[in-house]
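Before I ask anything, here is the structure I am working with.
Up next is subunit A:
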Amino acid sequence: MGTVRATRLVKTFGPVVAVNDLSLEAKAGEFLTLLGPSGCGKTTTLRLIAGLEKPDRGEIHVGDRLVSSPGAGLFVPPEQRGMGMVFQSYAIWPHMTVFENVAFPLEELRRPRAEVRERVMTILATVGLGGMHARPAPMLSGGQQQRVALARALVSNPQVLLLDEPLSNLDARLREEMRFELRDMQARLGITSIFVTHDQAEAMTLSDRIIVMSGGRIEQEGSPEAVYQRPSTRFVMDFLGRANQLPARVEKRPDGWIAVVDGHGSELALGEGDWADKQEVLLAFRPEGVEACAAERDGAWIGVVRSSVYVGGRVEYVVDLGGFTVRATGPEDPRLPCDARAALRVSPRAVRVWPRDPEQTGTNGGPAR
Partner candidate 1 sequence: MTSGRWAVAVAGLLVSVVVVGLAPERPRAQQSRPAAAAAPDPAKFQAAMAEWKGKIVPAAKKEGEVIWYSCAQATEAEGTIRLFNKVYPDIQVSQVLGPGYQMVEKISTEAAAGRLQADVYQCGGQSGRTVSWRGLADEFTPPTALDPSVKWRWPVMNAETKLAGVFASVSGLNINTKLVPPEKYPKSYWDLVRDPYWVDLIKRKRVAFTDPRIANIGVYHTYGLKEVNAKDFGEPWVREFAGLKPKLLGFNESGEVARGELHAMLGGPWRVEYNLGTVPITKICLEPGCVSTQSPLFAVVKGAPHPNAAKVFVDFTLSKDYAEWRVQSFGNTPARADVTPRPLDDPGKHKLQFQGDDRAERQITEVLKWVIASKLFDY
Partner candidate 2 sequence: MALGAWLPTALLITVAVLTVTPVAVALLAGFRDAPPGRPGAISWASIQASFGVMAQPEVWQVLWTTVWLSTVRAVLALALAVLLAWIIARTDCPFGNQLEFLLILSFFFPLLGKVLGWALLLSPQKGYLNQLLRQLPFFAGDTGPLDVFSYGGLIFVSVTGWATLLTIFLVPAFRNMDAALEESARMCGASPRRTITRILVPLLRPAILAAFILSLTRLLSSFETEVFLGTSSGIYVLTNKIYERMVQIFPPDFRTGMTMAVMLLVITFALVLVNWKFLGRRDYTTVSGRGYSARPMALGKLRWVAFGFVVLFFFVSVVLPAVMLIQVSFIRFIGLSVTDPSSYTLDNWRRMLTLRVNRLALTNSLVMSVVATTLGMLLYSIVSYVVTRSRYKGRRLLDLAAWVPWAVPSLILGLGILWTVLLSPLAVLYGTLTVMILAHIVRGFPFGTQIMGSSMIQISRELEEAARVHHGTWTSTFRRIWLPLVKNGFVAGWVIQFTVSFSDLATVAFLYGAKSTVLPTLFLSQWSNGRLEEAAVAALMMTAVVLAVVVLVRRLVQGNVRTPTVA
């Protein structure tokens, strides 16, 4: 009940392969996010699950029920899949009132009139639209439309809730607010949700699990922390937030492998690993993984502050490290002035090392130890 399982889905539009051999599973009650840049196939995947597109290959199960299997010639139309969906544009029907919009799914399920009324009123109260039921749809603000769309998606107690970038059309403050409400509601109802977004902050805050997609394939899946902290590919690392990247060369030392930053000489211990001597690599780490503090003289991991921004509680620095730009963070006090020397303390756990050979980019990467 409530699980969604997709196996080896393929969907092409003409020459474009939108979804390429993709398998995923959303567990019952889970909040699963499909994250990726536009064109990565995340929305198409969602539409395949909803039944708004027919896959070329692969199977989709909802619970134990097979709903889509081109091989078996099976395709359950969207209205029979028992899902709720919130669209990017909300898709509130402009010729109906709030009540009529929300009542539609129940009416289509041929529920008795009294039940329809009661359930619509209840769900409207739940989404915070109590008393607005008679209002014509075009007379709603963006946030209210969003709530109507949510109410409509939830009113028939679907097993699965699909959300297609529902927050992208809201202004920043409202987006934040809705984010928490959405999470709260989902947790209360325990409904399996699949959420599509390109905004990593939304994905981080809402999800139980994140699937990062690119080019119609899954790049990585895991908990928000795991995906953020331990990206398995350069793409994931780049996409999930700003990352510093320093070119380096691996050298064999008696106590293990180290990486030497090109042209600068700063070193980083890699510990044991499957490296080759003189192998060119890229050191990648997030600004949070680098602490900047005052330094008296030049040397390894010492650069010059170019600019700084106060981000509340901490300061973000842009540091010039031997010609490379490194973003780092530091305490708000003392704040380093511009052109001051800054010592960068890189936590080896935070650094990901990838071979620089472009053909191997994104694979074979591993954490520094």
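The rule is simple: a contact is a pair of C-beta atoms (placed from the backbone, for glycine too) under 8 Å apart; a residue touches a chain by one contact, two chains touch by 3 or more; residues count from 1.
Basis for inclusion: all candidates are chains of the complex that A comes from, given by their letters.
Given the structure is predicted, the values throughout are model-derived calculations rather than measurements.
*Asks:* Among 1 or 2, which chain makes contact with subunit A in the assembled complex?
*Replies:* So the candidate in touch with subunit A would be 2.
*Asks:* What residues of subunit A sit close enough to touch candidate 2 in their complex?
*Replies:* 50-52, 54, 77-81, 83-85, 87-89, 91, 93-95, 104-105, 108-109, 149, 152-153, 156, 162
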